[in-house]
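Comments concern the structure below.
Only one protein chain is missing; all other protein chains are in place.
Coming up: chain A.
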Amino acid sequence: MSDTIEVATIPITVDFSGGLEMLFDNQRRHSVSLPAVDSGGKPADIAFLISHLCEKLMKDPRAELFVLDSHIRPGILVLINDADWELEGEEDYKIQPRDNILFVSTLHGG
């Protein structure tokens, strides 16, 4: 057994696509150990994941390309296990172990 873990975490993968990977060290896939509860003791949801990513994972200071008024900025889709987050409860969806969360910015070129 490993050492006692003080903060329980949820292992998930987070993917960025459509250019958002640029804000995260140009890496498209990240393995993230998300604290199971937020600072208020609430189970980790998507809203918490977004603030966690901004604080811990984002390498680029242009946070406004990812969040706007502490919500995900317009033009970014959030997919929970390949389904639009609107089908899953949006920001309130409770993160489960081994979830795959994909952030993809909508494209307009052609």
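Everything below uses one rule, namely that a contact is a pair of C-beta atoms (placed from the backbone, for glycine too) under 8 Å apart; a residue touches a chain by one contact, two chains touch by 3 or more; residues count from 1.
To be clear about the criterion, contacts and distances are computed from a predicted model.
Student: When you check the chain that is not on display against UniProt, which of "S-adenosyl-L-methionine-dependent methyltransferase", "NADH-ubiquinone oxidoreductase", "Adenylyltransferase and sulfurtransferase uba4" or "Eukaryotic translation initiation factor 3 subunit I" does it turn out to be?
Tutor: Its record in UniProt gives the absent chain the protein name "Adenylyltransferase and sulfurtransferase uba4".
Student: Please identify, in ascending order, the residues of chain A that touch the omitted chain?
Tutor: Spelled out for chain A, the touching residues are 15, 17-19, 22, 28-29, 59-62, 64-65, 68, 73-77, 79, 82-84, 86-87, 102, 104-110.
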